[in-house]
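Of the protein chains in this complex, all but one are displayed in their positions.
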Amino acid sequence: MALVEIEVPSRTAYVGVVRLALSALARSAGLDEDVVDDLKIAVSEACANAVLANEDADGDVPVTVAWTETDDGIVVEVGDRGPIHDPRPDEEVDSQGFSTRSVLSFSLLSALAADCSRTPREGGGMSTQMSFPRPG
Amino acid sequence: MALVEIEVPSRTAYVGVVRLALSALARSAGLDEDVVDDLKIAVSEACANAVLANEDADGDVPVTVAWTETDDGIVVEVGDRGPIHDPRPDEEVDSQGFSTRSVLSFSLLSALAADCSRTPREGGGMSTQMSFPRPG
Amino acid sequence: MELGIDVRNVESCAVVDVKGEIDVYTAPKLREKLIELVSEGSYNVVVNLEGVDFLDSTGLGVLVGALKRVKAHDGSLALVCTQDKILKIFKITGLTKVFPIHDSIDEATAAASG
Partner (left out) sequence: MELGIDVRNVESCAVVDVKGEIDVYTAPKLREKLIELVSEGSYNVVVNLEGVDFLDSTGLGVLVGALKRVKAHDGSLALVCTQDKILKIFKITGLTKVFPIHDSIDEATAAASG
């Protein structure tokens, strides 16, 4: 079971670094190119959400990303240390009826990962788990 | 002080992943393009050496990479859990007088990093520290 | 990671050519540019996404924000996009119903002028 772990500062500039590293991993794991594209978006959304959540945390805490290869595919787990909150935001639409960023982010995550769940982490914060299929 | 940590399995395929992630970091840290090229080579050598060292370690241990930004530039630290050995290999040349891979690797590391040192790690193994200047 | 943004006038529209990755880090740069355009009186805006490799929810939010701003001046915001992987993002989020999406800049500016 291959495992890669990445820890980055909670700043938006690092979301692109994680995206790049994980697309390299996804390609070398043999995922189809369109699954690689889905993974890039889902992982970026999860990391962006984690960076935003950590802005509400005490102190300067990192975002953690874990990559695991299983027989069926890839599991990516993104962890923050923000206050626990429901993934679905209270405010789904603004005054003009447009979806808020967090609703858009949540739809992308659920549509693009084969499985997407969020659970509280030991020690505080939330963890988002996503999985992506291998070809065949 | 921004800090990125990456942990990858000790397999040669992951050296490219670290290289890619660190060149993205180096570019976003504003290093000159030729320093980015130097960093890619030096970090790849250190990671390849760490993967090879870990092949002699007990069990399946990862290679760890830490990225730190200081006022003067970047410090990258690559850690293994292999048996402690001198960075300079015993066999510097082969029977026909050609340098061995480890000698070539060591020359690249020392020439391309502004500073390069190797120290034993707490808990076993070696750590290679390299630094790279910021422009100006 | 750099986001390239160039603006040119085509017919009566401001065409914004975007190149690179629009994500949570780079989207603010696009937002600034779109706010600047509207504040300078460009109310018919075409955002050309053909050079965009990546788009996330923050980027979508910036486009929605710009749409609201031009609408406030009875203007329009159209997109040019033929890339499947980018169109997919608009489809998943239902924003294909919110933005007119065209195959070419000519088509987009003709629709805005028509």
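To keep things simple, chains are lettered A, B and C as they appear, and every chain counts its residues starting from 1.
In this text, contacts are C-beta pairs under 8 Å (C-beta built on N, C-alpha and C of every residue); 3 or more make two chains touch, one makes a residue touch a chain.
Predicted, not measured: the structure shown is a model, and the values here were computed from it.
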Note = Hidden partner sits against chain B at residues 12-13, 15-16, 19, 34, 37, 40-41, 44-45, 48, 51-52, 96, 98-102, 104-105, 107-108, 111-112
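Note that in this section only the chains that are shown with their structure count from here on.
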Request  = Compute the distance, rounded to whole Å, between the mean C-alpha positions of chain A and chain B.
outcome  = 28
Distance between chain centroids, defined by C-alpha means - chain B, chain C (Å) = 43
Task = Two or more other chains in contact with one residue: find those residues in chain C.
result = 1
Inquiry  = Can you list every residue of chain B that touches 2 or more other chains, as numbers and ranges?
reply    = 24, 28
